[in-house]
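I have a structure I would like to understand better, so I am pasting it below and will then ask my questions one at a time.
With one protein chain removed, the remaining protein chains of the complex are shown where they sit.
Now for chain A:
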Amino acid sequence: MRFSFPLMALGLEVAMIVLFGLFAEYETDHGMIYQPNTTQITESERFFQLYPLFQDVHVMIFVGFGFLMTFLKKYGFSGVGINLFVAALGLQWGIIIQGILHSHGEKIQIGIKNIINADFSTATVLISFGAVLGKTSPIQMLIMTILEIAAFAGNEYLVGEIFQATDIGASMTIHAFGAYFGLAVAGILYRSGLRKGHRNEESTYNSDLFAMIGTIFLWIFWPSFNSAIAEPGDEQNRAIVNTYFSLAACVLTAFAFSSLVTHGGKLNMVHIQNATLAGGVAVGTCADMDISPYVAMIIGSIAGVVSVLGYKLLTPCFATKLRIHDTCGVHNLHGLPGVIGGLASIVAIVMGKSKKSTIAMQAAALGSSIGTAIVGGILTGLILKIPFWEQPSDQNCYDDSVYWEVKVGRSK
């Protein structure tokens, strides 16, 4: 990958700059926003109200997801480094493509909502990256970033603008979408040569501890993720509190079930790293609805249990029966809890907790997210299978030294 990867990346970067030059400009203070509490605030004030939440989301994307993927013993550099690369490229592309879809032909006005949504759109790619972690080359990741964000923006437009469904914490549009997209790609790129596992596909004591850094940052800042684009006031407040309780409940059930299903009643680090976050994913869709804290806790508990059981039962079954190898287990952390989130929102609407959407629209949103993800993932997988993307050989999977300078003197 001497020339192809760098030149392709630089070419894309120049293309991004040109696109920004043509289509984007900064929002100005001329348009005032009307606030329900009868005060007018300027765009700049609105910006600085949301900026702390954006910063939390930023920490989750770069530190949280990045370090969560350092659990493989020889793949830490790629986990955190390619994560940074993909997210930095993806957020620019996300701003452009979401802006074009939502601006109806005018220039994109870049404000705080755009950059929060751009971070969200990179999250889908990072989730899918988890499913194919260790089995793709940086060029493949580049292509996947571009295609997946385009598919995500399309689906998000469909769910938000056409179905008018509510998905505040993006359980369906980001988490379920990212997970099923990743699974579809992983299914297409299945390597039968690695059916019996790979000697580098394991973690060490240190690498698991690094992954725990990621988990903890994700866990701490998840309430910001679910509330960043909520309406200010009551709804944002509810989104924060509901997510907080759901995450807390989820940790308890994840620990309990991890001990229950592991031999000798011990805890499994994989479960602790991932299943403890499932509560944040599952409560996403109904986070801003008027559900009581105990309902959020029930959702979180169920997500924790389902996630641990998924790791125990589903992941091995997927790998052997369906020929889908999911390295990080994103199906259990993002896929299943995302579906639970969608279903929970339907139940909440049946119980009359929200008037913003209807049962049919929520169901359509869930269906379209999973459907678009699987179709988009299969197409992307087929493109990534074309043999000139410098795919690593089976032998070279899960190995940093193929792409990174490892153990070289610091200055030559």
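Just so we're on the same page, a residue touches a chain if its C-beta (ideal position, glycine included) is under 8 Å from a C-beta of that chain, and two chains touch if they have at least 3 such contacts; residues count from 1.
We adopt the following convention: contacts and distances are computed from a predicted model.
Student: The hidden chain: which UniProt name fits, "Proteasome subunit beta", "Probable cytosolic iron-sulfur protein assembly protein 1", "Small ribosomal subunit protein uS15m" or "Blood group Rh(D) polypeptide"?
Tutor: "Blood group Rh(D) polypeptide"
Student: For the chain not shown, which residue from A:Q55, A:Q164 or A:Q395 touches it across the whole complex?
Tutor: In the full complex, the listed residue that touches the missing chain is A:Q55.
Student: Touching the absent chain in the whole complex: find that residue among A:I115, A:I174 or A:L314.
Tutor: For the chain that is not drawn, the touching residue is A:I115.
Student: Looking at the whole complex, which of A:I100, A:I146 or A:I213 touches the chain that is not displayed?
Tutor: The single option touching the absent chain is A:I213.
Student: Of the residues listed, A:V63, A:L126, A:A179 or A:A278, which one is in contact with the missing chain?
Tutor: The single option touching the absent chain is A:V63.
Student: Spell out the interface residues on chain A facing the chain that's missing from view.
Tutor: Contact residues on chain A toward the absent chain are 1-3, 5-7, 9-10, 12-14, 16-18, 20-21, 24-26, 29, 42-45, 47-48, 51-52, 55, 58-59, 62-63, 66-67, 70, 74, 76-77, 80-81, 84-85, 88-89, 91-92, 110, 115, 138, 206, 210, 213, 400-412.
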